[in-house]
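Data first, discussion second: the structure below is written as structure tokens.
With one protein chain withheld, the remaining protein chains of the complex are depicted in position.
For clarity, chains are labelled A and B in written order, and residue numbers in each chain start from 1.
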Amino acid sequence: MRGDEGTDFSTVLLVIDLVGVFVFSLSGALVAVRKQLDIFGLLVLAFTTGLGGGMIRDVLIGDVPPAALQDWRFLVAAALAGLVAFVYHPALGRMEKFVGVFDAIGLALFTVAGAIKAIDYGVPDAAAALLGMVTGIGGGMLRDVLAGRVPVVLQPGELYAIPSLGGAAVAVGGIELGLSTLVVSIIGGLVCGVWRLLAMWRHWQAPMPQGPASV
Amino acid sequence: MRGDEGTDFSTVLLVIDLVGVFVFSLSGALVAVRKQLDIFGLLVLAFTTGLGGGMIRDVLIGDVPPAALQDWRFLVAAALAGLVAFVYHPALGRMEKFVGVFDAIGLALFTVAGAIKAIDYGVPDAAAALLGMVTGIGGGMLRDVLAGRVPVVLQPGELYAIPSLGGAAVAVGGIELGLSTLVVSIIGGLVCGVWRLLAMWRHWQAPMPQGPASV
Partner (left out) sequence: MRGDEGTDFSTVLLVIDLVGVFVFSLSGALVAVRKQLDIFGLLVLAFTTGLGGGMIRDVLIGDVPPAALQDWRFLVAAALAGLVAFVYHPALGRMEKFVGVFDAIGLALFTVAGAIKAIDYGVPDAAAALLGMVTGIGGGMLRDVLAGRVPVVLQPGELYAIPSLGGAAVAVGGIELGLSTLVVSIIGGLVCGVWRLLAMWRHWQAPMPQGPASV
């Protein structure tokens, strides 16, 4: 594992990571409220959304038990987000844009952390970029499958996964160029986060297939 | 692996485990009948419900190939349950409460066995309790996702996952206190099973989020 930038950077990464888990878990819990699930269903959606993407990545690269099960702080962050949403969901619903900004930050961090970890575990470049994206969007996809809907990230709407894949590709490219993990994280994260925020602001969408759908 | 209580206890555990697989597989097959799937769909739902929770746990703790694929008796128990449900589903449907009691026993055993195995594989306590619950409820969640519905365990209804998590927590706590696997299994299993049966009998439910759902 890369860790040569020292303790300060590790602490920063951990804090951002916990914030990412918290924000993603909030989004899972809010979906549970809308689906009228009880507090247990809400907590399950909070956990799967906040921790699912990293767990899928860890299972695929062979780092088991996954990091999310090794460090109690991740479980606490997800549970706390669930309880906050259980009590304050009406207020959170009114802060949608605010939550969206934090979600973009979480997406950027998860994406970059996922891509770097995949490289560390010997995954080839193209697959590592994909695993960065899976880390970023996997939790939300699990959330939607459990909530009984087609994953939002697959449906037409403002770009979400493409900024993630873009940021992951930049991070992987930076590592290939020999840049430090710190620099790679910042550049890759900015590409992903800013792209996502611009897509939200300017309503950028991905192209749709043209012509009639075959039945 | 803990095995110091000797062959008799192992045999008891195996028999209960096979009964648990059988009962869970029955519930999967009955869902398939209701969804009008053919015999193959029915068998797939029987297998995933009976063996899915343990397989998710084994993948997450790194015990692969999962135990369910290593011992043909588990495959036979699941297949047998599927065939029984294929032929006798009208009668089984009338025995719903009877099936519910066995399901509670299966839940208790899967939960405790899952939590103990996770501890054996070095998973920290809180995560081990969660994995116990995942072992207990994971198969049913897979069943519901494949059957195209929001997992029953996430929806409002009589407590199911919370007794599982409670029993798993008691089992993990007992191991921390140095109790033997046998004692821990019995106490944790009783907590889970009795709690679940009381919830069925007294219609205990988990709290729901209050106030209007944000859209």
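Quick note on the criterion: a residue touches a chain if its C-beta (ideal position, glycine included) is under 8 Å from a C-beta of that chain, and two chains touch if they have at least 3 such contacts.
What you see is a predicted model; the values in this text were computed from it and never measured.
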Sole contact to the chain not displayed, among A:A67, A:A127 or A:L182: A:A127
Touch with the omitted chain, as defined above, among B:V19, B:V33 or B:L80: B:V33
Interface with the undisplayed chain - residues on subunit A: 59-62, 118, 121-124, 126-127, 130-131, 141, 145, 148-151, 153-157, 159, 161-162, 205-209, 211-215
Contact footprint on subunit B, counting only the chain that is left out: 30, 32-42, 44-45, 47, 55, 59, 62, 64-66, 69-70, 72, 75, 85-86, 89-90, 92-94, 96, 145-148
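Methods note: only the chains that are shown with their structure count from here on.
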Centre distance in Å when subunit A and subunit B are each reduced to the mean of their C-alpha atoms: 29
